[in-house]
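Just one protein chain is left out here, and the rest sit where they should.
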Amino acid sequence: MTLAQFLVLSAALFSIGIYGVLIRRNAVLVLLSVELMLAAVNINFVAFGRYFADSTAGGQVFALFVVTVAAAEVGIGLAIVLLIFRNRASANIDELDVLKW
Amino acid sequence: MVTAVLIRGTSVLAAAGEEAAHSDGGVLASGAWLIVLVPFLATLAITLFGKRLPRHGAELAVGAVAFVGLYGTVLLLATWFGDGIVYEGGVTIGEFGGFEIEWAWVVDGLSIMMFFVVGVVSTACFVYAVGYMEGDVRPTAFFASFTLFAGAMLMLVSAANLIQLLIGWELVGVSSYLLIGHYWEQKENSSAGMKAFIVNKIADVGLVIGIIIAGITVGTFTISTIMEKVVASDAALDDVAVVIAVLLFIGAMGKSAQFPFHVWLPDAMAGPTPVSALMHAATMVTAGVYLTARMFPLFEEMAHEVLTLVLIIGTITLVIAGLLAIVQDDIKRVLAYSTLSQLGYMVAALGAGAYTAGLFHLFTHAFFKSLLFLGAGSVIHAVHSNNMSDMGGLKDDMKWTYRTFLIGSLALAGIPLFAGFFSKDEILAAFNEGGYPVVFLLGVATAFITALYMTRAVALTFFGKYKGDGHPHESPAVMVYPMLGLAGGAVLAGFLNVPGITEAFYKLVSTRVVSSELLGEHATSFDFLALGLGLTAGVLGIVVGYRLYMEDAATQRERDRLRIPVLWPVLENKYYIDDLYMNGIVNPIKGPIARFVNWTNSYIIDFIVNVVGAFTRGLGRFVYSGLDQRGIDLAINEAGAGTGFLGSRLRYIQTGKVQQYAAALFGGAIVLVIGFWISIT
Amino acid sequence: MEWFDNGWGLSLVVFTPLVGALALLAVPKKDEETAKLLALLASLVSLSLAVVAAFRFDFGDAGALQFGTKLSWIPAIGSDYEIGIDGISLPLLVLSAAIVVLSIVYSWDHWPEPHNPKGFLILILFLATGMAGTFVAQDLVLFFIFFELVLLPMYFMIGIWGDKTKIKLPGFSREVETRLYASIKFFLFTLFGSAFMLLGFLALSFRGGSFSIPELAQMGADGQFTGTFAFLVFGALFLGFAVKVPMWPLHTWLPDAHTAAPTVGSVLLAAILLKLGSYGFIRIAIPILPEEAKSWAPAIAILAVIAIIYGSLACLAQTDMKRLIAFSSVGHMGFVMLGIATLTPVGITAAVIGMVAHGVITGMLFFLAGSMQHRYHTREMARLGGNLKLMPILGGFLGFTAMASLGLPGLAGFWGEFMALLGSYQPLEGLSLGVFRTAMVVGAIGTVLTAGYLLWMLQKVNLGEPKEEWAGHEFHDVDRYEFAAWVPMLVSIVAIGVYPKIVTGAANDAVQVLMDKAFF
Amino acid sequence: MFDYHALAPDFIVAGTVLAVLGADLFLPRERKWLAAVVGILGLTVALIPIVTLAASDDSVRSMMDGSYVIDDFALVLKAFFILTGYIVLLMSVAYVEADRYYQGEYYFLVLASLLGGMVMASSRDLISLFVGLELVSGPAFLLAGWKKADARSNEAALKFFIIGVLSAAILLYGMSLVYGMTGSLSFDGIREASASVAEEPVFVLGILLVLVGFGFKVSAVPFHFWAPDTYEGAPTPVTAYLSVGSKAAGFVGILLVSYVAFAGAPEIWGPALWILAALSMIVGNLIALRQENIVRLLAYSSIAHAGFMLVPFAAAALVEGDSLNQAFEATVTYVLIYGIMNLGAFAVVIAAARRTGSGQIRDWSGLGSYAPGISILLTLFFFSLAGIPPLAGWYAKFVMFLAVLQNANGWTIALAAIAALNAVIALYYYARVVQSVWMDPAPDEVAPDPEPSGVAPSLGLAFGMLAVAVIVVGVFPEAVGQFAKAASAIAGG
Partner (left out) sequence: MDLGVAQNWFFLVIGLVMVAASLVVVTSRNVMHAALMLVATLGGSAALFVLLGAEFVAGVVVLVYIGAVIVLFLFGVMITRVEIGRGSSLDHANPWPAAAIAIATFAVLAGSAVAFFGDAEVDGVAAVRTSDIGTSIFDRFVVPFEVVSFVLLAALIGSIVLARKDPES
């Protein structure tokens, strides 16, 4: 198994995540796409970890931390989305442009 | 008790004079700075306390000038009886780079003569002014600026270095502005003052640059050092000498109202008559002549060609001024143009190398011209109008004014026994000997014209019937006595330099450096040809004048009116068939030519000056609103507004849609990366 | 008085007004009398110390820095609190302290709209510190700080107490209040200049290794700063100082600032603020970059002469009296810069005396214009006229000062102009004679134009009959405070005119030393 | 293995965070502000070990084989964060209490975010840097949305969150690539390995993506779009914290990453930051010219200042070897002084907005006549931001220009000229506010002063400290200069 395979795969996931973030109108789906991007990063880290097989397993530890932080982010994200939903009865983020110019 | 003081005073003065005559000036010369300082202190005193003094500060003014007159006379006598004083003193007041700037005064023949002239004539005019300015709206201001003028003139003539000369020069200019514009309620008077100042200032540009070049090439501004360099024919000075001479002469032309710069003098008559008498007859206008005289060695030794220029300018001025004088109706303008003409004589004399003759004429002219002005002043004072058409027949009402005015006119016309004869004759002699035939002839012709317009003036003012309203009466004593004094001067002044008998005048014009052979040129004996021609021209002028104006003076006004329409020559012939040849020659010259010259003068030269004024104002408007407001300022405002506009446009990239921000985030990252890759590979 | 000589004296001259200003903060706004007295006291102490410095000044050795000190201030960037004065900065220091005192005396009982004497006095005292500091600073950073310290007070003075009429501006659609436009324009212009000046200072400090002006001058004299580096640095310094002088293309802020500023504001602006720029040239630009100064000198001379002619012509087109005086400052500062451009002792001494003279004369003119505006409530010359009839003393002063302003010999204005022309006939060898001699001739012609517009202004304002609208109006002539403020200035105009050694005594030797060090 | 003295500051702040949470549990509703007092006390206590550490001789104490280090840089920055926290808490007390928000949790989140910053200051490897960054951002997202009822605050929070998370993702991707190229997570490891791979496109990609991640944090253009909306929407004390605290954390990140991790490849991050700096200054200043809302204006002003802070980086790229620390020192000085000025500016905004009841500049006209105290302070801080001596801002700009002109070449001179021009443009909008406050006429009916004594006591204390700091630093810049010089020892040489 070559390292490049994993990197290409993670690049694909990352790009699809970006597409998802830019295209989706509903905030929750945007969060989904963000999770996708973070998953891609995890693949990268584990792949590089394995490639170097460094003693401190830096890659995998980093991946773990990314997972935990992602979980925290999702928590925060959903809290904010709920807040917006309660005030505007809709979670579409392209209607949110009161603050501009 | 007063007599005791007087005796005591004279004995002290005599002793000082005696001592000054022999030693090199002694205490008198070293104290000469008093001459300059006293008038200035008087000016300050008048401005500060004048209002509270009983006679509005006139006392201070007359006192100061009288002191200068007395001091000048003592110095004159000391030089006359001694062998000439040459003294220089000074105190340093500042240094700029290598140049020492000092307040310095020189006491030598030339300056003593000027002290005397300025002192005496000023005293006369000041005393006269006390009477003339009775009931004036602001006498204190008048006497303050009048004393300032006297002080400035004295500083100018006593200046030992070119900078102090320039300072005196400009102060004289400013005081003439103040005095001409004395009645500044009417706009024309203040414009006349302004015109005088600006024209002088334009000419002063030449003077300033001349002084700068001289100062730098010689290394110092002290005139005596410059003259030593001239005598030693210093090489550096030699190649700039012509430029300096021309520039200095330009300055002189401005002040002495020579040909192109003469436009301001006739308008200067707007000022009160004592002013015209002192400044625009005797002192201020002679400043230019004095400067040329003071720097004469430079002209003579190094810049000879410039002398011919001086001659030409002098001659032009003397001729056209004479012609203009004939046609004037305002008596003061007649005298103004007459002054211009006489100045032309002095300048031409200097131009012809006749140093002593020119200055002698200056000396005598000061007396009789100021006398004529005072006379005209007392007539105007009585008749309350300047124009001769409102005068006439004042012979018997104003006896003393008539007598003194007559003496003045005769002196001016150059009739023997009167001052004008001797000085003008010497100039004509100089023209003749100097080998300038054309100038000599023009000089004689102008002598004739001078006699003509003076007789016309006398006739129209004193003979015939009184044409104005009201009843003229003789001027008060305080005005008459100065006129009498000046009349005495007008008579006696001539005898100071009668060729062959009294040649002591050269002592009055010698300066430290002016070499003796220059002085020696004065005529040891009469040049009979010049004498003869000059005399006949003068007498002829009076006769013609008498014939034309005096005879039936009563009908004079109608005839004058008749003369004005274009048909004038035809009418004239019918009346005087027998004088055809003379009238045929003289009157056509007098009438159309004079009127043509007058027309050119007022419609071309004056016109140019006004146009230049208007043009600069227009240019100013263009520069200000065009270049400044709509040019640079607009550019800067546009820059400001532009950035603001840019800001307002850029504001709208903040659309408020978060996904567009995300797009910018990713887009930015990708562009950055691709950009760098391109730059690396 | 040993403490006086080693820096305390000068520091007190500079900082007493600041202490006064801070003390004023404590004084309640209502209690105007104490505020005024306190301000006067502070400025008087500063002036008296400056005069003491003048007397203790060793004129024999005017070239050396005296009363100096050097304390470490910001070691992080190697800048020290280095102060000291020589023959050039002494007269300017005394002038600045004196003008501040006179301004406070002048405004004793007539304050500009919105009535707030306390705030106004605080700003004047801040200005005093800024100005005195700039003349005393011998360290580039210190100079920069004081140079910019002056901006804030002047900005507020113009902005809050300025002229409230609305004007239509070329380039802007809507109307804007004069004072707002003028204050921000003044601030932006000067900041633009000083930002680039700062870059110049920094580049100098890199190459030279220190911020101290004497050291840099020494290095400059040894020719360490040459080539494009020197060109760029001089360009930056030129920009900074030219805006302040103001030199020709960068002058458009001056007329607006003067027309809008309250009387005392425009007096201080004209009398001293303009001198910071030209002083900067003499103190910093020329000694540190002599070779570069030589190559720039013709350009500066040409710009100076343009300023003279341009200023005079613009004056002829003015309808507002204060704006006319402002443009006349552009003209007069043109002469000062011409003097500096010659790079000769004569020229630069002429510039120093020209600065002092212009300070006193134009300051006086602005005082007079302010008083007339206070009485007539207008500055339109068309509506004024016959002032000598209505207020003879004030009219007399105006006439006298106008005469001094047109460079009448015997008064202060003459020496600056004449000696500048004298200098420009024979500039430093190596400078093109053609440019400088034409500059001299054009400058001389400029004096005629100056005389022209000043007399024209006098005729329109002072002479003639007063207009009918003032017929019934009762005018009170010069009052006590105005007299107290003006007499010293008039006396100094005559004194400098009659005895220029007052200024050149100190300045001439200092300039001589400066020039010898820089060019030989 | 654990050097407790070294970790003392972090422990104490962590303790305070928990203490505040605990206190909030037991405090009744109306005395909730006591939680803030606990927080403030905690921070003050935390300052003590910093002083002792600074005083102690051995300057560098590293743990976990170099991934967590307490050196001068860390100490200076930790002190800065603690003081910022101190001021923000003071500013928040009055603000938060007035609107009866969830006070306890609010202080807890602020302190948590501060702790994140402190961790970043000492972290010397990618993981702790990332986690520290997340600890700074997490609470910040929440705080931005704290005014639950206000739709604008929700919107601000969402925008801030989404852009925040996305840039975190980019940062992570960058870090993974850097890890992939150098095989090490610690900065020293990266620096050694980077020598060999300096020119590789992937390494360049990694560095740039990391910079983009931090670019969001310091709101450099074109990653700044979130800032104006979030600053305007969020409660003002939070905005103050965002513009100073979290921005400083971002700069800590950039400083560490550029000068320590990628010290071997300055020719990559130098030009990149040159572009960011130029764009931020120009766009930030231009848009600020026409802003009506004061907070939005300060948002763009802080973007512009981010540009000014990035300027020295561009110069650093052209300097090999030792004198790298001159540029480092310039940025640290600018960050410290900017912190003081901006906190002061926001404190004034809070006071003025409360006094006039609006955030529009037009409504503040004539404030000088009826609220002179606030107006004087406003003038002080705004002109300090504009960089006018004798206020602190001049020294920040001075040092920035000093660093840029260190070695004048075409690029740095151009940047210096842009910076000079922008300083002039910047002055315009600061002066516009001051002009509206002092020179425009006061409205006819002036609202009564809601605050009995003019300004809430806590806000007054904050004002006092900041105003004194601005003037003292302005007159004696050495106060900040020496700390910055010490901190720059890390950069090189």
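Here the chain labels run A, B, C and D in written order, and each chain numbers its own residues starting at 1.
Just so it is clear, a residue touches a chain if its C-beta (ideal position, glycine included) is under 8 Å from a C-beta of that chain, and two chains touch if they have at least 3 such contacts.
This is a predicted model, so every value here is computed, not measured.
Visitor: Can you list the shown chains that the hidden chain touches?
Guide: A, B, D
Visitor: Where the complex has a chain not shown, which of D:Ala79, D:Leu115 or D:Ala491 is the residue touching it?
Guide: Missing-chain contact among the listed residues: D:Leu115.
Visitor: Among D:Ala23, D:Val38, D:Leu135 or D:Ala469, single out the residue that touches the unshown chain.
Guide: D:Leu135
Visitor: Against the chain that's been left off, what residues of chain D make contact? List them.
Guide: Residues touching the hidden chain, for chain D, are 14, 17, 21, 63-65, 67-68, 102, 105, 108-109, 112-113, 115-116, 119, 123, 127-128, 130-132, 134-135, 138-139, 141-143, 145, 148, 157, 173, 180-181, 200-202, 205.
Visitor: Residue by residue, what part of chain B touches the chain that was omitted?
Guide: Spelled out for chain B, the touching residues are 659, 663, 666-667, 670, 673-674.
Visitor: Taking the full complex into account, what residues of chain A touch the chain not shown?
Guide: The list for chain A reads 1-20, 22-29, 31-33, 35-36, 39, 42-43, 46-47, 49-51, 53, 55-58, 60-61, 63-65, 67-76, 78-83, 85-86, 91, 94.
We take it that only the chains that are shown with their structure count from here on.
Visitor: Counting only Cα atoms for the centres, state how far chain A is from chain B in Å.
Guide: 99
Visitor: At what distance in angstrom does the C-alpha mean of chain D lie from that of chain B?
Guide: Spacing between the chain centres: roughly 79 Å.
Visitor: Centroid from C-alpha atoms only, then distance chain A to chain C, rounded to Å. What do you get?
Guide: For chain A versus chain C, the centre distance works out to 65 Å.
Visitor: At which residue positions does chain C touch at least two other chains?
Guide: As it turns out, chain C has residues touching two or more other chains at 188.
Visitor: So which stretches of chain B touch two or more other chains?
Guide: Within chain B, the residues that touch at least two other chains are 640, 651, 654, 656, 658, 662, 666.
Visitor: Spell out the part of chain A that touches chain B in their complex, as residue ranges.
Guide: Touching chain B from chain A are residues 18, 21-22, 30, 93-94, 96-101.
Visitor: Chain B touches which residues of chain C in the complex?
Guide: Touch list, chain C to chain B: 169-172, 185, 188, 249, 252, 310, 312-318, 327, 344-347, 349-350, 386, 388-389, 403, 408-410, 414-415, 418-419, 421-423, 425-426, 440-441, 444-445, 447-449, 451-453, 455-456, 459, 463-465, 498-501, 504-505, 508, 511-512.
Visitor: List the residues on chain B that touch chain A in their complex, please.
Guide: Against chain A, chain B makes touches at 651-652, 654-659, 662-663, 666.
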